[in-house]
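Dumping the structure here so I can ask a few things about it.
Heads up, one of the protein chains got dropped from this complex, but the rest are sitting where they should.
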């Protein structure tokens, strides 16, 4: 234990913005939660449950973006299929929540979820067994994405699949899962997915207190993952990761088995995505195959790029900002918001090559000296 | 049927009790058996690319502690030979042994590097996005497994070692500069530095003085001479002056096989070598 | 009173124009204008017995849904489209009644049941047509409706028939009938079955299937034997069919991805707006059709260059405004082009509405090439297959024979060195991106013939396109070709056993596993530099 | 509030925008009309439009936004079943009111939702009866997109057909992915299946986007409506407007409304619609009528209840009667589903449907199918004393209510 603490304390030097950021994040979480639970709804400072849930969702997305940034920004693995791990985590949670409904489904079946009853299934498929236990479901929420990432990564990285080939493979992976989960025979509720959840470990999902708790847990989880990730990436392993990103072959020649580094980082990232998915589902109330859609995964990559790739905080900021923009835009200009969002992406790419977080550094160096950039590559 | 047998056999292989799975096996720094004074055996190496023979029945033996110069015309196969030794390229036939026991052809790049074979590339390749210091830290001779790397900490002696090397390669002032911002010659030095900190048994050095000034060339020569003895060094270089200043044994490659081998004097007076490589003038000098 | 007057008027009109019609027929036709849909089948029969050949134009127009009657007089007229306008003609004299507009007439209803009946009637009338093709079609149409009367008619027509195809068809029909009559002697029936043995007609097969259960064992076994040989042939053709499906799916994939093979494969731009370039091409086809409503058959020919220009220019615009600022940042092109694709989608939604637009098929692309009763290749697919290959060849020629091909590769490999060698990199980039986009536009023209022309068109193809390019090996046009056809054929051969959904999944899994074996696609870039 | 807010929850972007934008416009038109008539309860109506972008979780989020941030009094929205399923918990939690205007698979009845589209027994079963009785169909192809609505509908139909003595080998079931665009082999399979001597028909539950390529392929392979008629449940005037219908004449659709039905109400509605959209060619379709009926019923119910309070309006809704656009009167039943007439139409070359058959009176929508073993015994009844969306008539229990 003390070893672990020591290890963490050493990492503080790098990532100097992490701690302030975590403090800010937790402060906002506490304030928002308090404003929701303690203030009367007509108070001007009241934060509605809608906002809390929305924030909770954004934080899950931020966690997913973080996962993508870890492998893309730091290790150069562009995954266009991270939504798959997110969705798998989500399904694990969804299955648990589904089982919690028990005999309160519309058909009143003691064991089978509604969609199985009405498709005339006779018994619970084997992969649903144990999902009524919270701990088991949570283990599955990290093990399944992790295992898939391990198998996929083991195959791909060992065969030295890289670059766009890898990206397109991840896309194929999530696309195949999308199609598979659409199939009703798969036993995951087909296109409708899993929904109509009632409670989580005994707490009513519709209660404000439960929602606030979920939000707070998400924030804590995000903070924890951020700190751990920051520490990992500032260790020597982080340096190896960057080395792999920039010159993988060279890294091998100094004795690192780069494929193992990549596999484990990929698994770590997938597990984070799985956790994000598991936290996402009870807050939005539904999980369905749409989450596997390749376009969703591409969007995550875009959040990261908007925020600033290669900085963990950038990924979080990007996810929060783009999603906030989406929420605002869709409400303000339902017919034209895609113009605004599209333009945002184009403009960020053109004028903020290092993303929003990079803007800070850009302004700083601007002030110092006008730069002469190299024309070539 | 035989497919079934095979798979059963394969399964048995997989679960043999006297062996551990490769990913569980401890990666100890293996001992190099040099009881015969030889550290590198290259025999009958052949390699062709789309019909072009880059290596042609090549044989090469290098003694432990030797400083061997490898010269030869552009395209003779020197870099390719290093590629094969370091596991970058698979050869068509032949054997490469490191010491008596390590068959390098069955190993991959990381394995070979961990055995203690270090390499400097013809075109300097460093980790451009990281500082000079980090480049060196990554190259340290350490346990390179994932978990160990995660919890690795720089020991004072390692820091000293890095400082020492920084001094040798003249990049003390650039230690926290990104390697990508170094000039060509500085990158050459950094790469040499990365080799030095990794403390290898066998150094394969491809054209170290390309783009260096005369004085730097001299310094490099000194450095390499001092390394030999304890370590084995194979240097590829076209700068004859430099070769002459360090060489004890010189091997000349031509069209993928050894054309001549001997002392610098012997080589310089070898007709064939003069014809295909040195040219009249250089031989005179 | 009014009724009487109109009846009088009606009759007088009829007397003028169609004196040949008997009063019964005229009466029936008059009733037709007031009949309920449910009564109409009876009337068809009555009309057939009463009228016959002279009613053919009426039957035909009815079948096509073109038969109308005037609201005021109840006079029968046929709707004909002349230069995009509906005009009305007298069914018997074909003279145009200029005063009538669509407001003055009502349609005589027709439904599926009636269509079936009308087809039979027309076929029977057409048995004596002068056109051999028509006669053959008529006999074929009667195969399912053989009864004593038709048999007798066919039997009497058979000896006089001169055209061998028609004669064969008649013989098939007669044999079918004979074989089924259990009161015929077994040997006569066996002969008939023998004659049926090499026919691929569906109806023949159905008859034979039924005859397998015939009480006469000789008949049953003969039928079985005949069926076996027929089925063997059918299966062979089914394979050809499947191959064709695979090739044509492949050609669609090829068209969709070939533009991307340039913008992504050669230039290295991760072009998420590629699908929208296809979409623009499809919308261009639509607009061209709107602009030349009377020349639908030719509009598609015009649409090809038009779509190339529209998408190509859009590509040049995108390149000049956005991509050119992202050199050396390939991953960022993903972000920017994704933004552009959102904008373009919303743009067509705003301009053309979110609804699908209607693009009609030119008549020369409709229908199919019937090789035999079990093998027919749809013409539009054939054209698209040929078109895809043509586009491919043209592209290869452009890239191989013009300096553009060499320059673009040089630029993508080392931009600044290419500049130093005097290559006008900006121009090359713009042209290449324009070319890739233009080709995507052309693909849109082809796809408009197969699928929805709507704002989501591009999204439907973007993933497949990337998959094809990567599977084939980035930067290798031939790879794209092979990959497209491989995936097309694989899908189509899987589909019958697994269903479409599982086939799609299996193909994806196959690609994933294949890439493990060949991490750089089917045709990898070789050499030191590719590592 | 000085206005009554009407939430509009239809996708304006993404894959479903094709279908749903029309419904958004319909609601806007109805709101306009109502305001011209002086509003409701003396207040103006105000439409609040959001875009859930064909993203299902976003439907839930936007529903919450409408109910808690915008305080809307009613929501008109949804198209796909999954969007409705996603919204459902939110609507129930916040006790909102929603009108869902699309034909769907049934097996649901929520206190907070009124289903103005058709249930399977108002579309699928009558269509099959028509094919069997009028066209003498003996073999059946059940082709659908692979999701819940087609799966359920086909399950019901399969059970129904087997009850009627149709043999297993005379039923072919085929599912395709969303947006499937390569129909060559399936259409060719159907054509083979249909050429084996028995009259064959296709019952299509193929989803919107996949229909155009499907029908184009039918046309190209020359499968005419006399050979193998296709009856579709998701193809309306709007879908046909993206198609050249010449080769499709005679194929069928079953709906509760066709634009071509000639009644005064319909004519007026279409005129207004075309004026509203400033497009004289604009077509109308069944979900629009469902929206129209739902809206009018809501207006009446609010008027009757004198408030927009959800519980009051909900009770006032039951028993509401509103004229259909196709004639006759639609009635809101205790199970929150409508009684409506069922029409079967044939596609014409102008992209319209010609009604070839209709039920004598209206058919009451069934929340729970009589042909599924799990739901045979369930009924929905939102009046006292049952007040339950899934009341088991055997065990006399009500399960799974969230309130």
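To keep things simple, chains are lettered A, B, C and D as they appear, and every chain counts its residues starting from 1.
Just so it is clear, a contact is a pair of C-beta atoms (placed from the backbone, for glycine too) under 8 Å apart; a residue touches a chain by one contact, two chains touch by 3 or more.
The working rule: contacts and distances are computed from a predicted model.
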{"item": "Undisplayed chain, where the name is taken from the UniProt record, one of \"Hydrogenase assembly protein HypC\", \"Phosphoribosylformylglycinamidine synthase subunit PurQ\", \"Urea ABC transporter ATP-binding subunit UrtE\" or \"NADH-quinone oxidoreductase subunit H\"", "value": "\"Urea ABC transporter ATP-binding subunit UrtE\""}
{"item": "Which of C:44, C:204 or C:423 contacts the chain that the document leaves out", "value": "C:423"}
{"item": "Residue of B:31, B:123 or B:248 touching the missing chain in the full complex", "value": "B:123"}
{"item": "Residue of B:35, B:74, B:90 or B:106 in touch with the missing chain, whole complex considered", "value": "B:74"}
{"item": "Contact with the hidden chain (one of C:150, C:299 or C:407)", "value": "C:407"}
{"item": "Missing-partner contacts on chain B, residue numbers", "value": "49, 52, 71-76, 79, 122-123, 170, 181-186, 189, 207, 210-216, 219, 238-240, 276-279, 281-282"}
{"item": "Positions on chain C where the hidden chain makes contact", "value": "403, 406-407, 409-410, 413-414, 416-425, 475, 525-530"}
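Just so it is clear, only the chains that are shown with their structure count from here on.
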{"item": "Geometric centre distance via CA averages, chain B-chain A, whole Å", "value": "43"}
{"item": "Shared-contact residues (touching 2 or more other chains) in chain A", "value": "179, 182-183, 249, 335, 338"}
{"item": "Chain D: positions in contact with at least two other chains", "value": "12-13, 146, 175, 177"}
{"item": "Partner chain D, residues of chain C touching it in the complex", "value": "37, 65, 109, 111-113, 115-116, 119, 202-203, 205-206, 209-210, 241-242, 245, 248-249, 252, 345-346, 349, 353-361, 366-368, 376, 378-381, 449-456, 459-460, 491-492, 495-496, 499-501, 504"}
{"item": "Interface residues, chain D side, partner chain A - complex", "value": "12-13, 49-53, 55-58, 60-62, 64-65, 68-69, 80-82, 85-86, 88-90, 93, 107-108, 146-148, 151-152, 155, 175, 177-178, 372-375, 378, 389-390, 392, 395, 397, 399-400, 402"}
{"item": "Contacting residues of chain D [partner chain C, same complex]", "value": "12-15, 17-18, 21-22, 134-135, 146, 174-177, 179-182, 184-186, 188-189, 195-197, 209, 212-213, 216-217, 219-222, 224-226, 229, 238-239, 241-244, 246-247, 249-250, 252, 346, 348-349, 351, 354, 356"}
